[in-house]
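Incomplete set of chains, arranged as in the complex.
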Amino acid sequence: MSERLDKIFKSPAPKTKLVSYFVGCYPTPEISLELIKEAIDNGVSILEIGYCTSEASAEGPIIKAAHDHVLNNGHNLKDIIKLVKDIRDYNQDVGIVLMGYIANLYKYPISKFVDDIKVAGADAVLVVDAPHELKEENQLREALNSNGLSLIKLAAPTTDDNRLKDIVDIASGFLYQVNVSGVTGVKSANEIDVTNFVKRIRNLTDIPICSGFGIKSPEDAKKMANSGCNGVIVGSAFVKYIQDNIENKDLPQSLGNLVKNFTEELK
Amino acid sequence: MTKNSLKTGPDELGYYGEGDAAMGGMAVGETLMPALHELSKGFEEAIKDKEFLDEYTYYCKHYIGRPSPLYYAENLTKKLGGAKIFFKQEHLNHTGSHKINNSLFQVLLAKRMGKTHLICESGAGQHFSATAAVAAKFNMPLIGVMGDIDIKRVNQNIIKAKHYGAKLEAVPGTLKEAITSAIKIWSSNPEYAYICGSAVSSAPFPKLVAFAQSIIGKEIREQSMEQEGKIPDMIVGCVGGGSNFAGAIYEFLDEPNVKKIGVEASETAALSNGTPGIMQGMKTYMLQTDDGAKSLGGMSLGAGITYFSVGPMHSYLKDQKAVSYSSATDQEMLDAYKMIAQTEGICSALEPMAGAAEIIFRQAKDKPKDYIICLSLCGRGEKDLDTIQEHIGKDFE
C-alpha cells in the first residue's frame, strides 16, 4: 500500500482530489513532461500516466488517437517509466499511478516492472484488463504490495455487491469507481447514478474513492465531487485539449490553466 | 472426464493447464467481468438442460442442415497417391461455413438468458452473416463489427447480413481491430449478448465456442466409423481463432493416435512464430512486439485466418505437444483451391485451403493408402471469388 497515496487522501485539502490522466510521452516525451509539470503546479493530486498498447479495449477515440501516436513514435513502457522518474525528480508529493493494459506488463515481465517503477518513484499501478480472476493480476498485486505500492482496483456500474466486496477487500490506494459502462471519453456521467454508486461502495469500505469516466468539464467535476467521492478523475478532457492545441507553443501553460479551472472547483 | 484428460480444461477461471504456463483466463475490464460470469453460469446451466440441447440439435438439423457429410475426396486422393482424404463438408451448412454452429448455439443461449440485443465481430464476414441469419430467426437486433479491409474483400457476407436486418459497424483494419471494437461496444452495452465468433477472447468464450463446434468432431467419429469402420488417422484444419479446428479435434483430444494438425496463415502464424502474451482477453501465443505494446502480423488472403493471435486451447495443446501446428502461404492456399475446384468440383473458401495445402503439399503423399486424413472444409468460396480471380483468374482461362 502506497504511503504517498495514503497521505494524499488523508490531507484535508483539496477537499476533492483531482486525478488526471495523461498519455505518457504524448505528444513527445519532452512535452509530455512539461504538460505534467504544469498539471502538478496547478494542483493535481494524483497523476495517471498511461502507457500504450495497440489492443486497448477501454479507450474511446480521443485517447486511442493519442495511444496510436505514441506507439507510432516507438515509445514503450520503458520510456514511460523514465518519464515517471523525471516527474518524481520534479515533485515528491504528487501521486503517480501507471495505467494501462496487462499486455506490456506481462512481457516486461511483472517482477522486473515492479522493481523498475519502484525505483522510478511510482506509487501504484492500474491495469484496465486485469481483474482479480487473472493470474497475472495476483502476481502483480502481490509484488506491488510487498514493495509498498498499490494496485488500483476498479468498480464498475455492472459490479454487484458480492463482487464489490471481493474488490474492496483487495483494493489499495484508492478505488477507481467507473461511472459509466463503456469506453473513455464518450458517455457523460450522471450525478445521481454516481452518488448512489459511491454510497453503495461506502457501505462496504472506507477506502478513498475516485470517480472517473464521463467527467468533461470543471462543472462536471464539481457535481461529481458532491457525490461523496474523494477524488475525481479526468482523462479524455485533458487529452483532447492537448490534441486540439498540439501546435500551440504555449500548450503546457494553457493546459495548466485548464487544470486550474478544475482544481479551483474542487478545493 | 478423467483427471488426465485433455478435455477437462479450462478451469473455472478459464485456464487451460496449470501454473504460469496456463493459457486463457479472463483479461478484460471490470465492466464486462459480471457479464462474463453471468455467461459462464448461463452456459454451464444450459448444457445441463436437455431441452436446451435438444433445441440446439433441432435447429442444427433443420436450419443448418446437419449433419454435414464426410465426403471421400476420391480424385484428390488418387492424384496425390497416398492417404485416403476425406472432407468434412461444413461449407454446406446454411450461410456457408462452420460459423453458424456457434452462432446458433450462442444466440439460443442468449435467448435462454433473457438477452435481447446482440453484438458480434467478424473477419471473413462468415460469422457476421451466420449470426445475422440466426438473429433474424430469433428476432434479435444485431450489430456486427468488421475491419474495412475485410469488408471490401468479403462484401457478399455484409450484404446478406444487412438483408437479415443486422447493422454493420466498420472500423479500420481486419479481425483484430474488429474484436477490440466489439469489446468496446459490449463494454458500453454490457447487457447485450456478445456472440464471439471463434474460440478466442476471455473465458468462457473459448470453452463455449469449442463446445458448440465440437459437433463437427462428434459427427466425424460417427461418420468415419460408419463409412470406414475406423476413426481418422489424422485431422487437419485451418486455424484463425481456432474454432473449426477445435470443433473438429475436440472429440479426439484424448486419442493420441489421431494426429492433429492445425494450419495458420503464414503471415499470422501465432503458434509457429509467436510467443505467449496477453491481449484481447486471453493469454495465448501471439505475434506481438517484444515489449507487448503492439500486435503484429501481415495480411493473408484468408480473411478469416488473418489473426495475429489464436485461441488459448490451441496454445495449451501446442505446449502439451498434443497437437501440431503449421502454416500455409497465400500461394499454397490458392494452389490448393485450384486443385480442389478442378478435381472435386468444390469451390472452397480460402481459409480451409490452408489445411488443404498442408495435406496436399506435406502430409498425404507418403502415407499408406488406408491412412485416413480428414480435412475440415469449413467454408464455401463465394465470398472469396473476387480475390481468387484477382490472383489466379488467368489460370482458369
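As written, the chains take the letters A and B, and residue 1 is the first residue of each chain.
Keep in mind that, in the parts below, a contact is a pair of C-beta atoms (placed from the backbone, for glycine too) under 8 Å apart; a residue touches a chain by one contact, two chains touch by 3 or more.
None of these values were measured; they are calculated from a predicted model.
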Complete complex composition as a label formula, though a single copy of each is shown: A x2, B x2
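Rule of thumb we're sticking to: only the chains that are shown with their structure count from here on.
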Geometric centre distance via CA averages, chain B-chain A, whole Å: 38
Residue ranges of chain A in contact with chain B within the complex: 51-60, 71, 76-78, 101-108, 128-131, 133-136, 153-160, 163, 167, 178, 181-183, 186-187
Complex contacts: residues of chain B adjacent to chain A: 13-15, 20, 22, 25-35, 37, 176, 180, 183-184, 187-190, 277-281, 283, 288-295
